[in-house]
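What you see is the complex with one protein chain gone and the rest in place.
Going in written order, the chains are labelled A and B, and every chain counts its residues from 1.
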Amino acid sequence: MAALKPFAMPKWGIEMTEGTIAEWLVAEGEPFERGKVLTAIETDKITNEVEAEAPGQFARIVATPGQTYPVGALLAVLADGPATDAEIEAFLSTFKAADALGSAGRDTAPPVPPEPAPAAAPAATTIPDDVKISPAARRLAEDRGIDVGAIAGSGKGGRISLQDVDQAGRPPAAGYGGAPVSIAVEDGDIETVYASPLAKRLARQHGINLSGMPGSGPRGRICKADVLAKLPPAAAPAPAPTMSQAPAAMRPAAEIVPMDKIRRIVARRLTEAKQAIPHFYVRMEARADALVALRAQANLFLGARISINDFIVRAAALALVEEPECNVQVHGDTIHRFAYADVAVAIASDKGLVTPIVRNAEALLPQEIGERTKVLIARAAAGRLSHEDMDGGSFTVSNLGMFGVDGFDAIINPPQGAILAVGGSRRVFAEQADGSGAFESRIAFTLSCDHRAIDGAAGARYLAALKRLIEAPEALFRR
Amino acid sequence: MAQMMIREVIVDTIRSEMRRDPDVMMLGEDIVGGMGTAGGPEAIGGIWSTSTGLWEEFGSNRIIDTPISESAIIGSAAGAALAGKRPIAELMFADFVGVCMDQIWNQIAKFRYMFGGKSRCPVVIRLIYGAGFNAAPQHSQAVYSMMTSMPGVKVVMPTTPADTKGLLTQAIRDDDPVLFFEHKALYGVKGEVPDGDYTIPFGHARQVRAGEHVTIVAMGMMVGLAERAADLLAKDGIGCDVIDIRTTSPLDEEAILDSVELTGRLVVVDESPPRCSVAADICAMVARRAFAALKAPPEMVTPPHTPVPFARELESAYLPSPPKIMDAVRTVLAYR
């Protein structure tokens, strides 16, 4: 019977966690002498040949050249002579690769934080002398009638501090967290410069390149004033027309209005988007009768004023979750995919076209979307949309249905991957499932997709999902 | 109760502990002084006169006058402690801690932990520190903040003659390594010293003044400045609760928190530069644990983030002072 030993991924230095087998230099069953080079292993630091420490042979070679294995992983089985398959299998079944980082504490669960102390019933109390509590904390607890027995003191040996009592007497804090939030850094190039968040936001808005710009803040930090100084001066007022320039015909001259800031930004961004993004368009109509009926019912029962658009935003968001290939942002050579749907809503306000975001629209019911949208519309009208209101999103819904248009094609709002153009509801005489003819309401949808990230089939699947949701709209009231 | 200067208290305490326990020994540069000179041993008696007469009484086996070799002084104190002794090592200037940092930081502070709790290293390192003598950047520093951040050592800073006796006795008898910081400018301070056996446990702060408007936390040399400031402010009707923390490690967090819960306002006075200082540490602790009690942001009175300068005018601009402390107190009171 041959003596078998593991030939495992070595650990060359404390940082080595894995290595790649470059090649095997001996074959299975080929006897070798001590010092024979058996294999070459690459790490991120070196490539090293591994010599035989003793004469023998490989009973079994386990590891494949080109593959990477963790330290301690079984690469081959060493034997001092020929071994039977049964011996090798028995050996393999007993070998357990150890964790290179050591096993201590691996399986230990982190300590469970203590439950927050419940608020106690207010009733004046006297605290026994032997309770470990600071004098001020004792007074407060007695004044407010807080049961200190229920407080886990934060001090040495569980001693209760004023803060402990104060916190115990308050209602629980509003919770944060739950749905995942995006913590991705935007505009990678801008993030590499040393600038204040406001300066970066302004730079992004105005398309100003911050790299190499000297900053006037501490240690050269670029601040708001530095960016504002780079803005082009406000357009000079148009010269008043003179009589000599007056046209012969008695028509008033064109009113020359300089673009305001928002219009300038919109103009620049749309130009860039239309030039830079390879748009393609997918169209589909959906029957809207069920949706119209459901809306009427819901508004009656809920006493709400949910618009058709609110339903469409919810449907658009649910379809994005269903068809994640359309739920993307495009950043240079990378595509950012999202598990949630932040949907921008195009709003034509006096201040211009804006696209604030309804966040997590997939999780909001139509009436909640309606409330959220109303807030955004009010802010847009007042010109008070914040950066947070506008920032991000993977998708925009642009609805011109209220103007009676049949349909239209929209320009994508980068870095979002797609935009949905919604036409008006039209009455159409159409063949029904039973072969008869009847009038029905239809809404036309055009989906504009960024072809760099989204392919035609994905766009089509998306519209099919949207159509299904619009035509069976009960699902839109499901959480 | 005898009236004694702090330097006398130190010799006296070491002498009585050496008489009491034959394992106590002492090492340091010039602690005998005059060795190998025409003047002969004890020609100096220690440059701070904190070891005068000890060599004559205890001899060269227990009072070891060393070459200028800080690593060997602290390293051999470490070895002697592991071998069962209670050595007291003197760093003539705390600034020299840089020379022997490895022996403190990687060795003494970590032995017990590395060895799984199966050893003890009862070393006392006496570090003579502090500015105020125009001793320039390498002989004036208050390095205790740096040492306080080190797990495995205790950091002690006596302020009064009585505390010096109680804390040094405790340090020598303590089974853990102790860094005992003596301020040069306090050696001549005179005061009542309890007779007989007297120890003060570590981690017990001393309330120096009782007031209800602002808490002032100070240590070492800074305590006297805080007292002066508090006395002047009291005349204006401002009551300051002045706390001498005595030991920065362990720290009597409860004494500080109890006071801040009462006053809602905190000023910390610290002789070390502000970054990662004891002052910053205490402010952070209070912000974290007494947020509910605070009525104003905590203030720190520390030197600037610079070395200690030489010239008289520069050094006094560098150091905290009663007027600077009073300004800080008025700042926290003015907060709305």
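The definition used in the following text is that a contact is a pair of C-beta atoms (placed from the backbone, for glycine too) under 8 Å apart; a residue touches a chain by one contact, two chains touch by 3 or more.
We adopt the following convention: contacts and distances are computed from a predicted model.
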Missing subunit (named according to UniProt) among the choices "Amino acid ABC transporter membrane protein 1 (PAAT family)", "SigE family RNA polymerase sigma factor", "Oligopeptide transport system ATP-binding protein" or "Pyruvate dehydrogenase E1 component alpha subunit": "Pyruvate dehydrogenase E1 component alpha subunit"
Chains still shown that are in contact with the chain withheld from the display: A, B
Contact with the hidden chain (one of B:13, B:103 or B:259): B:103
Given B:64, B:91, B:167 or B:294, the one touching the chain that is not displayed: B:64
Residue, one of B:250, B:274 or B:307, that touches the chain absent here: B:250
Absent-chain interface as seen on subunit A, which is shown: 5-6, 8-14, 16, 34-35, 46, 48, 70-73, 97-105, 108, 111
Residue ranges of subunit B at the interface with the undisplayed chain: 25, 27, 60-62, 64, 66-67, 69, 71-85, 87, 102-103, 106-107, 111-120, 151-152, 154, 175-176, 203, 250
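The rule we apply is simple: only the chains that are shown with their structure count from here on.
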CA centroid of subunit A to CA centroid of subunit B, Å: 53
Subunit B residues within the subunit A interface of the complex: 253-254, 257-258, 261-262, 289-293
Touching residues (chain side subunit A, partner subunit B) in the complex: 134-137, 154-156, 159, 161-163, 166-167
